[in-house]
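A single protein chain has been omitted from the complex, and every remaining protein chain is retained in its original position.
Then we have chain A:
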Amino acid sequence: MAVLLLGEVTDGQLAVDATAKALTAARKLGPVTILCAGAKAADAAAEAAKLEGVEKVLVAEDDSLGHRLAEPTAALIVALAKDYTHIVAPATTDAKNILPRVAALLDVMVISDVSGIVDADTFERPIYAGNAIQTVKSSDPIKVLSIRTSTFDPTGQGGSAPIEKVDVPAATGLSEWVEDKVAASDRPELTSAKIVVSGGRGVGSKENFEMIEKLADKLGAAVGASRAAVDSGYAPNDWQVGQTGKVVAPDLYIAVGISGAIQHLAGMKDSKVIVAINKDEEAPIFQVADYGLVADLFQAVPELIEKL
């Protein structure tokens, strides 16, 4: 057994939380090597080497790897694959882009969004927006898995793994990066925040959504949104929580003006404590909320901000 874990590297930095959570899952499968790839990845590799229980860190630096494009990153992983029984990554959009490509090139299936490791061949994953949990056993020689980070705690620090450089396959030139539009924010990252405040269609406008952001800032929370709020332009796409957005499991999730469609619940129902504020007492969100407040959000939210 040997595991290759693709570290989440963005612009040369390691996303420590996502990588450390996937590492917890990966360590159940065998000794773990972390791969850090990017135009610059040395700093990320140094960070990865400090994670607990890591055997080795591989660092691959090349301009072609700079913007996490699927084709060169997949080619790199395939070139390394023969030494491993498992190829693992946190289930981020980058990994979901890259891993199926890796799996197909290796002629094996990919197992997406793994939420439980039963043994080295057997995994649990949610299907149907989390309405069912499927346990699957793989017959493939190499298992390619993405890990649902919300269900694993991060491993600690304190390691000092050796770092090794690896060769990067020649670039394919199939795709080319043009630009990133990333909103800079001082708020905690949505998938690792302890508190998340989310707004839905009930919030009504982009201007009103500032109220949700204000409440979040008061609590030191990240901001989330329902699909309806994103589609209506109240919030950017990367705030969407749900089946096809981000999956979060904070200590406290506050849903404001969100009805609680199954697609939304799929992304937040593993939160420790759920609060719902909705003026419709029949809203399905109350079926999963620990504390429900039936109220007009335009009164309740300003009052909350004031009293907290």
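By our rule, a contact is a pair of C-beta atoms (placed from the backbone, for glycine too) under 8 Å apart; a residue touches a chain by one contact, two chains touch by 3 or more; residues count from 1.
The working rule: contacts and distances are computed from a predicted model.
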Practice task
Just go with whichever of "NADH-quinone oxidoreductase", "ATP phosphoribosyltransferase", "Pentapeptide repeat-containing protein" or "Electron transfer flavoprotein subunit beta" UniProt uses as the name of the absent chain.
Solution key: "Electron transfer flavoprotein subunit beta"
Handout entry: Of A:2, A:39, A:80 or A:129, the one touching the omitted chain in the full complex
Key = A:129
Fill in the blank from the handout: Of A:74, A:211, A:229 or A:255, the residue touching the omitted chain is A:74
Exercise for the section: For chain A, enumerate the residues touching the unshown chain of the complex. Expected result: 10, 67, 69-71, 74, 92-94, 96-105, 107-113, 122, 125-140, 173-183, 191, 195, 219, 227, 230-231, 236-238, 243-244, 246, 251-252, 262-263, 269, 272-275, 281, 286-295, 300, 303-304, 307-308
